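The other protein chains are all here in position, but one chain of the complex has been omitted.
Presenting chain A:
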Amino acid sequence: MEMTGETVIRAPRGDVWSALNDPDVLKACIPGCERLEKTSPTDMEADVTQKVGPVKARFKGAVTLEDIVEGESYRLVGEGKGGAAGFAKGGAHVRLSDHDEGTLLSYEAEARVGGKLAQLGSRLIDGFARKMADEFFATFKAQVEGPPSAETAAAITDADTDASNAASTEDTAAREPAMAGAAPESKSWIRKIFS
C-alpha cells in the first residue's frame, strides 16, 4: 500500500529536523516501540510489538536513513521480522518546508507485509498502516510542539492527512484511532459526532 500525508508543526524547521533524527523522539512516536538504538549515524535497530488483526508479533527491525538532505528531507527505509508472524517492509520519504505557522512536514510512505501478516491480515493492512502513520505524526507533533490540547491535535491530524489510497480514505477504522497518541482516552469519531 502507499499513502501520503502532511501536517503542520508549530516549531522551527531546525527543531523538527533534529527531532526527526533523535532516536528518543522516534522511539516515543513509533507505536508499540520498545527499543530503538542508533548503531550508526544513519542506522537504527528497533523492537516493536504490534497487532494486525488477529496477528500479534514482536518485530525486530532495522531502519536506515538514506538520501539525507540536511534540514530538508530524508528517506527512511525499514524492515521488521516478526518470526512466525512474517515480516513488514516499508519506506517513507519525509520532507520539511517552511510554513506560516511553523514547519510543514509531508511524507510519502509505502509498506508491505509478508507471511502470516499477509495471509491473515491483508485486508486490514491499509487501515493499519494509516493508523500507524497517523499515530506517529500526532505523537511526533506533540513531542516537538509540547503537549497541545486534544482538540487542536485532532483537528490538525484529521484535516491534514490525506491518503492516496481510496480504500483507506474511506476506512473510518483508519481514522478512528488517530488520536491514540495524543489523547488515548478519547475517540476522534465520537468527538466528531458530539461536537
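Criterion: a residue touches a chain if its C-beta (ideal position, glycine included) is under 8 Å from a C-beta of that chain, and two chains touch if they have at least 3 such contacts; residues count from 1.
Here is the rule we go by: contacts and distances are computed from a predicted model.
Visitor: What is the protein name, per UniProt, of the chain that does not appear here: "Xanthine dehydrogenase, molybdenum binding subunit apoprotein", "Ligase-associated DNA damage response DEXH box helicase", "General L-amino acid transport system permease protein" or "Ion-translocating oxidoreductase complex subunit B"?
Guide: When "Xanthine dehydrogenase, molybdenum binding subunit apoprotein", "Ligase-associated DNA damage response DEXH box helicase", "General L-amino acid transport system permease protein" or "Ion-translocating oxidoreductase complex subunit B" are compared with UniProt, the left-out chain turns out to be "Xanthine dehydrogenase, molybdenum binding subunit apoprotein".
Visitor: Pick out which of A:R10, A:K38 or A:R112 touches the chain that's been left out of the picture.
Guide: Considering the complete complex, A:R112 is the one touching the chain left out.
Visitor: What residue numbers in chain A mark contact with the hidden partner chain?
Guide: Contact residues on chain A toward the absent chain are 83-84, 86-87, 112-116, 118-120, 122-123.
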